[in-house]
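Left out: one protein chain. Kept in place: all the others.
In this document, chain identifiers A, B and C correspond to the written order of the chains, with residue numbering beginning at 1 in each.
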Amino acid sequence: MSISKVVSGVEEACSGVEDGMTLMLGGFGLCGIPENCIEQLVKLGVKEVTCISNNAGIDGFGLGKLLSGHQIRKMISSYVGENEEFERQMLSGELEVDLIPQGSLAERCRAGGAGIPAFYTPAGYGTEVAEGKEVREFNGKPHILESALTADFAFVKAWKGDVAGNLIFKATARNFNPMMAMAGKITIAEVEELVPVGELDPNEIHTPGIFVQRIFQGLSFEKRIEQRTVRPLNSPS
Amino acid sequence: MSISKVVSGVEEACSGVEDGMTLMLGGFGLCGIPENCIEQLVKLGVKEVTCISNNAGIDGFGLGKLLSGHQIRKMISSYVGENEEFERQMLSGELEVDLIPQGSLAERCRAGGAGIPAFYTPAGYGTEVAEGKEVREFNGKPHILESALTADFAFVKAWKGDVAGNLIFKATARNFNPMMAMAGKITIAEVEELVPVGELDPNEIHTPGIFVQRIFQGLSFEKRIEQRTVRPLNSPS
Amino acid sequence: MLDKNGIATRIAQEVRDGWYVNLGIGIPTLVANHIQKGMEVEFQSENGILGMGPFPIEGSEDADLINAGKQTITAMPGAVYFDSATSFAMIRGRHVQLTVLGAMEVSSNGDIANWKIPGKMVKGMGGAMDLVASADNIVVAMMHTNRAGESKLLPTCSLPLTGVGCVKRVVTNLAVLDIKDGAFHLIERAPGVSVQEIIDATAGELIVPSDVPEMTL
Partner (left out) sequence: MLDKNGIATRIAQEVRDGWYVNLGIGIPTLVANHIQKGMEVEFQSENGILGMGPFPIEGSEDADLINAGKQTITAMPGAVYFDSATSFAMIRGRHVQLTVLGAMEVSSNGDIANWKIPGKMVKGMGGAMDLVASADNIVVAMMHTNRAGESKLLPTCSLPLTGVGCVKRVVTNLAVLDIKDGAFHLIERAPGVSVQEIIDATAGELIVPSDVPEMTL
């Protein structure tokens, strides 16, 4: 009999999040971010948290909301443009920032979830990123040792999810969500559509429910677009 | 415009395989093995190959066929029971065998395809598997350093595949196939159903076509069952 | 004294609501049949399924749907398939709460040997080394003695190891034993088995409390 992960809503989902914790948040830019949980974190007013997220949202949306409330002590990200308040807090020293290559960030989350404490990658060799890290040559090429990342809570956003916590993401909204789901001690999934067990094809699931501790039907997803680029009707592709 | 990977059949697919090469073969037991390509390797009579495969087939089927023709110099596997000829060749020293933990085998293939030359794992610490390998403690627990595996050719078997080389596997026939597809310098996919591009949902693909160099419609899949376990009709589940 | 199903029945009592469980080949596989009704438990098979169900109805078996013992199986509602790297990410990453596996030898410091008899039998470790290196709860299911009547609970393993210091609990046809501080601790006797029989069949150091309850099955 499958293990139910359903909680009543975002309040129950986010219970237990405390000041000073390390949180992972899925998404790339504003695409595939856990909007409901971010709202709740703002409401809860948790402080001094470390956020692991590829980006930091934009001013006034996504993680930008936590930033403007000075709730974040440290960000671990790969790209933090598009956010003036972020830049201000970083340059003034209010916010600690650890910038790491995007591929290393993804792989470090996966490693954290997969019980691999460390691995070697060529990314960042010879740059600031390599400072203080072990360098070793493999096949005549220098690599640096990167360590696993885990989090007290991981917040992910999926398209469909079932009661057992199995998740399917849509298009490029998948991005960091599957790895962060693996790496959270407690992983919370908010989904656009929550379905009974048996409705998802077991062959089509992206994140197995074993990685998810709590799941709920998200509400009023805004799904904001950062760069709306279009071509006119009847234009050649 | 998508990149076509289609070849005419198993002969063209296996062209370029030479004596002494390292080959990866997907499958777990006889489930999800590249039957057509194995037949062709027997026909080609390539010798002294190193085979990386979780299992070694059974007497007279799967890799057992390459074994009985003494085509294999070395096997890299995790479990090789169910095969008397294998055991005979190994104990007599005709066949070199490198047994490694199943999870390390899967991860080493993935690492090979993902440009990660080495990683740490707790599996095998304190056992024969750790002999000659670096040991390092992380979080107070000893881990061993495992290196990436790659192959000159990787042979995988999928359920559906499209012209661009995108693959979908069925149920537990997925097993090692996706990681080996990543780790082959040339990856050959034989599929039960070859479809035009656009027929597979881009959200449901297990192995992106970028990892596949050649694809063809496989013929007369036997899909033998090793342990046929059933319960009678009307039995309680 | 327990038969194989008895051992499996006793091990099923170790399973807690909400746990993901990996069952090895042999006696461990039988544990699935003895889980308390209504309990939310999912079985992982390391070849790539979570939510493994019973054997298929005759005629509906599918060559593409097997467990780690290569047996044809079914999938329960809510099941999911995945590749071997993801499967061992679950195991190595400690997402599976309980591992039950067989053994040829277990030592009083928690070492386990179950994959090789030098010069005689080399089937390979399969997923066992990953499982024992990572699981928080490892229960060994085995006969207390081998076919020659020799104890399989030893001061040190004589066979090549599968893992070191990892086994927490052993359930045999004679007893339930915990391993801690370098010794076996007798926890329960199998029905009709005396403490002396267990002492006689255990080669490794055995701590016997004053009261050793009989299992309730």
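Going forward, a contact is a pair of C-beta atoms (placed from the backbone, for glycine too) under 8 Å apart; a residue touches a chain by one contact, two chains touch by 3 or more.
Model, not experiment: these values are computed from the prediction.
Colleague: Considering the entire complex, write down the shown chains that touch the omitted one.
Modeller: Result: the unshown chain touches A, B.
Colleague: Touching the absent chain in the whole complex: find that residue among A:34, A:64 or A:101.
Modeller: Residue touching the chain left out of view: A:101.
Colleague: Given that one chain is not shown, which residue among A:5, A:110, A:160 or A:214 touches it?
Modeller: With A:5, A:110, A:160 or A:214 as choices, the missing chain is touched by A:110.
Colleague: Hey, which chain A residues sit against the chain that's not shown?
Modeller: Output for chain A: 28-32, 54, 77-82, 87, 90-91, 97, 99-107, 109-110, 121-129, 159, 169-179, 206, 223-233, 235, 237.
Colleague: With the missing chain put back, which residues of chain B would touch it? List them for me.
Modeller: Counting over the whole complex, chain B touches the hidden chain at residues 1-4, 110, 112-116, 162-164, 166, 182, 197-198, 202-203, 205, 208-211.
Everything below uses one rule, namely that only the chains that are shown with their structure count from here on.
Colleague: Centre to centre, using CA atoms, which chain is the farthest one from chain B?
Modeller: A
Colleague: If I average the Cα coordinates per chain and compare with the overall Cα mean, which chain comes out closest?
Modeller: Answer by centroid distance: B.
Colleague: Would you mind pulling out the distance in Å between where the CA atoms of chain A average out and where those of chain B do?
Modeller: Result: the chain centres lie 32 Å from each other.
Colleague: Can you give the whole-Å distance between the Cα centres of chain B and chain C?
Modeller: Averaging C-alpha atoms per chain gives centres 28 Å apart.
Colleague: Quick check: what residues of chain A touch more than one other chain, meaning two or more?
Modeller: Each of 114-116, 202-203 in chain A touches at least two other chains.
Colleague: Which residues does chain C have that touch at least 2 chains other than itself?
Modeller: 49, 75, 81-82, 85, 88, 91-92, 134
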